[in-house]
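Here's a structure for you.
Excluded from the complex is one protein chain; the other protein chains are retained at their positions.
Order as written gives the chain letters A and B; numbering starts at 1 within each chain.
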Amino acid sequence: MKQFLVFVRKEFLHISRDVRTILILLLMPIVQIVLFGFALTNEVQDVKVLFISNESNETAALINHRILSSPYFIPVESQASATEAENLMKSNQVSLIVNYSRNFNETMVKEGAGQIELIADGSDPNMASAILSYSSAIIAASIKERMPASLENMGKVSLSTELLYNPQMKSSYNFVPGVMGLILMIICAMMTSISIVREKETGTMEILLVSPIRPMFIILSKSVPYFILSVINLATILLLSVYVLKVPVTGSLFWLVMVSFIFIFVSLTLGLLISSITHTQVAAMLISGLALMMPAMLLSGMIFPISNMPELLQVFTKFVPATWYILAVKKLMIQGLPLISEVTEIAAMCPMAAVFLSLSLKQFKYRLE
Amino acid sequence: MLRYLLEKEFKQFVRNKFLPKLVLFYPLLMMVLMPWAANLEVKNLRISIVDKEHSAASNALINKISGSSYFSNTLYAQSYLDAMSHIESQKSDIILELPLDFEKNLVNRVDQEIFIAANAVDGVRGSMAGTYLTSIVKEFSQEYMDTGLKAPGIEIISLSKYNPAMDYKLFMVPALIVLLLTIVVGFLPALNIVAEKESGTIEQINVTPVGKYTFIGAKLILYWAVGFVVLTTTLLLSKYFYGIEPLSGYARFYLLSYLFMVVVSGLGLVISNYSATMQQAMFVMFFFALIMILMSGLFTPVASMPVWSQTITAANPLKYFTDVMRMLFIKGSNLGQLVKEITILAGFAIFFNFWAVLSYHKSS
Partner (left out) sequence: MNSKESQNRNIIEVESLTKKFGSFTAVNSISFNVKKGEIFGFLGANGAGKTTAIKMLCGLLKPTSGQGTVAGYNIATSPEMVKRNIGYMSQRFSLYQDLKVWENFRLFGGIYGMKSRDIESVTAKMLKDLGFEKERNTVVESLPAGWKQKLAFSVAIMHNPAIVFLDEPTGGVAPEARRQFWELIYLASQKGITVFVTTHYMDEAEYCNRVTIMKDGAIEVIDTPQNLKSNYGVNSMDEVFYELAKV
């Protein structure tokens, strides 16, 4: 045990000497959580809308006014024709065109009818469908307002929608758990693997291995400082989420921290595994960077909903540790569910840690013999 | 002289155990995997229905919902609590509660209120799901009560231009090229230079008559050539795997991609000039790469960001190139329509390369 502590101290000394790295490690989560917590959002806002209408009339004026007073749209001041409008859309200056039919004014007066064409920039299909559905809902509501009460159908069906957990529809509720998973995964796995591979590269690992201490303890001692660093990061992230991003911890803080510890441990063992199969720091970095960062970003449900993926990929996401962690954090932090709901996630992460750890120890022993 | 340096760079590249594989397989993997994974569309929604009535009308409505393109999976719940448990165990995204007198009220034309609850942890997804469901139910009730008496009204025609089928892959594939070029042409040459610093060979080159531009130029030429391979691979995959081609044609595509390569390779050089070891260089790169990628509009739209972070993205070259790629592929924009983006990218190219030259010292 005493030997173990000596080794842990040695690792701390290594880290504390490298000021640039330690700064990056402590500042990175802060910058990222603040930046992404606010900036990563797919809310519909500031949609540049252009109205094309030959003559003005009351209905059109009301519709335009209603559209612009919603939080989603901002006007593009232009007297463009339909073809010019398309040109503007091709150079990304307009995202929605509202085109009233040529004789809109006339038909409105005569028959109370008319045609409105909504053209959205479909290059982002998600945005386009949101823009279209919001704008047509606004238009439909304004039209109703203009219609005499007698024409309104009897037996109206009204629907009330409750937005569970996140009534203000804040994007940070969705992205903060993902950013937590990403940051913890990168820092733990990348740093551990690099620090071990560095000792391999410089040859000091051999010296450590001939010492009387057991290899397992050497490896564990290397992960202790990073575990502690990660815990500090976890604390910063949680504080920032709650006090800066206003994402509340509605469930049990204790279990949130416990689940995070499990995830940190999984990431550390993954780092160990990477270090046991690579020989150079660069390879370790590239593998942790490209092979961990990308799946953690793409296949974990951090940004893209897993239910949108094809079956095969959905199976694949189950092998990404961050998937389970993000799910558990969403349940604990945002949905405020009790521990019993997170049993699956915890049960999925623990065997992962065991497998990574035993694989890397096996690899490690094999290299010794 | 350049010839000999180029020979050296190509041999070293080909002989490397890791790099050629990375350059060939990374784009392949990303192109095959990413477009399927990166999908923010609100679809494949799973719904839990609490049907208290079990009438012909409620069945017809449920059929209509299951048959719509938004909902992929319909679950039945005994009670609202039961439905909530579906939401909590992530089996369902939205709850529809049909009241006991649903059919009767429809027949008798009595006003009624129907309750929907959507999981809004992902706020946009939740509210969009609510909007879709609302419009389906309204449409259904109007059809059900339709007496042929149609009130004159205003017809709204919705059109999603350039991508009428709303294909999300068409949106992601062009953006992937940005990611790949940044990694291959931006980061690899920078790492290569730092590697020469670390091994000391750069010291040897510094005492020879080789000019700094020649030395770095040889590296850039290699990686610009590698960039060509990456571009062509992705283009072929995108054409034959996804059926997606740049609407603007190949000439503009290659031309503007090369402009971007000059930008990112310049950025990489700046980073390499300030890093003494590979590890430092990598850290700085990962740090910036993560920020630049997530803030480029590649995954989530820039227009959705708050004003202050939109201001930050104005300094992100990846943002402009992401826009350019999408405009070229999806909209078929011409150079005239891309003037703003091209000017800014050219500005970045000059800025980073000028900075790189200033910060590179052949003699200390």
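Quick note on the criterion: contacts are C-beta pairs under 8 Å (C-beta built on N, C-alpha and C of every residue); 3 or more make two chains touch, one makes a residue touch a chain.
These numbers come from a predicted model, not from an experiment.
Looking at the complete complex, one finds that the omitted chain is in touch with B.
Of the listed residues B:7, B:113 or B:139, the one in contact with the hidden chain in the full complex is B:7.
Residue-level contact of subunit B with the missing chain is found at 1, 3-5, 7-8, 11-12, 15-16, 199-201, 203-211, 362-364.
Methods note: only the chains that are shown with their structure count from here on.
Here the CA centre of subunit A is 13 Å from the CA centre of subunit B. Residues 18, 22, 26, 30, 33-34, 36-46, 72, 87-90, 93, 105-106, 108-128, 130-135, 137-138, 141-142, 145, 151-164, 166-168, 170-171, 183, 191, 195, 278-280, 282-284, 286-287, 290-291, 294-295, 299-301, 303-306, 308-309, 312, 323, 326-327, 330-334, 337-340 of subunit B are the ones that touch subunit A when the two sit in their complex.
Per the touch definition, subunit A reaches subunit B in the complex via residues 20-21, 24, 28, 31-32, 35-36, 38-47, 59, 86-87, 89-92, 95, 108, 111-130, 132-134, 136-137, 139-140, 143, 147, 151, 153-171, 173-174, 186, 190, 194, 198, 281-283, 285-286, 289-290, 293-294, 298-299, 303-305, 307-310, 313, 327, 330-331, 334-335, 337, 341.
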